[in-house]
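What you see is the complex with one protein chain gone and the rest in place.
Presenting chain A:
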């Protein structure tokens, strides 16, 4: 273990983790430039960078990059990071790689909340939808906890209860869809697939705000999270406020997932896969937060780019694409667990 100290903030990390984090950040920056410059309209890299940050460069670029590509790409980056972080927290708290907000029904609950809001209030503003998603996710999380509680959290019960709640939430969503007007239901359905197409700067703002508020809280509790991986008794004996830290972290994870669902609709598998890949790359013991967030951003942005390049007549929503790629990973996890490996 070689420890690296970074400047006045006094953040300590392993050298390998730091190097992998830097590499991921560099890859993310490169991919972002690609996402801004690549497309049917012929715009130079320099012009697209300028247009993305609001420097006028002329007619097509100002709009295509400034109002279409940039908010879309940034939405993918921020939402990807939120999903990666949300999944990392849950996986660490439950010590189980199967735990992620999309797999244990949190995202589905957020979806129900959002669709219910759309039905009752109409598509008035993103903030209202986001509030609905947050309420839906919190209610679902509360129910999952109540169903699985046995003198404390029992990870496997929690995951099973979560999968069950996910189906209940999906059924509720579908019921609401049948009650909606045709065109409303069509819109809601499109959103429920999970996509970053047509996202605006408002979406970026909502997402960035949620990440900006929640990420510092999560990082503040990173040490507690890491220590709790050794069991409650060991963590308490090391001076960690276990109950309080766990509540705060679980709440942050749920809120991150809910905000992500509000902005893009439920996008599956990023939260499940990103922490696992980050772990493999950093070879860290236990879950790593920042690399998981970076990996989530990288994965979602890459998935959206690949989805755009697909030779289909209709543009593939990125949610369908992540599901197609993530499902085999999930099957592999379940297969490994069923063979008695670590679940």
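We take it that a residue touches a chain if its C-beta (ideal position, glycine included) is under 8 Å from a C-beta of that chain, and two chains touch if they have at least 3 such contacts; residues count from 1.
Rule of thumb we're sticking to: contacts and distances are computed from a predicted model.
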Among "Molybdopterin-dependent oxidoreductase", "Iron complex transport system ATP-binding protein", "ABC putrescine transporter, inner membrane subunit" or "L-lactate dehydrogenase complex protein LldF", UniProt-listed name of the chain not shown: "Iron complex transport system ATP-binding protein"
Residue of A:53, A:209 or A:238 touching the missing chain in the full complex: A:238
Option from A:127, A:220 or A:335 whose C-beta touches the chain left out: A:220
Per the touch definition above, residue among A:139, A:163, A:185 or A:230 touching the missing chain: A:230
Those residues of chain A which, in the complete complex, touch the missing chain: 1, 3, 5, 9-12, 95, 151, 220, 223, 226-227, 229-231, 233-234, 236-241, 283-286, 342
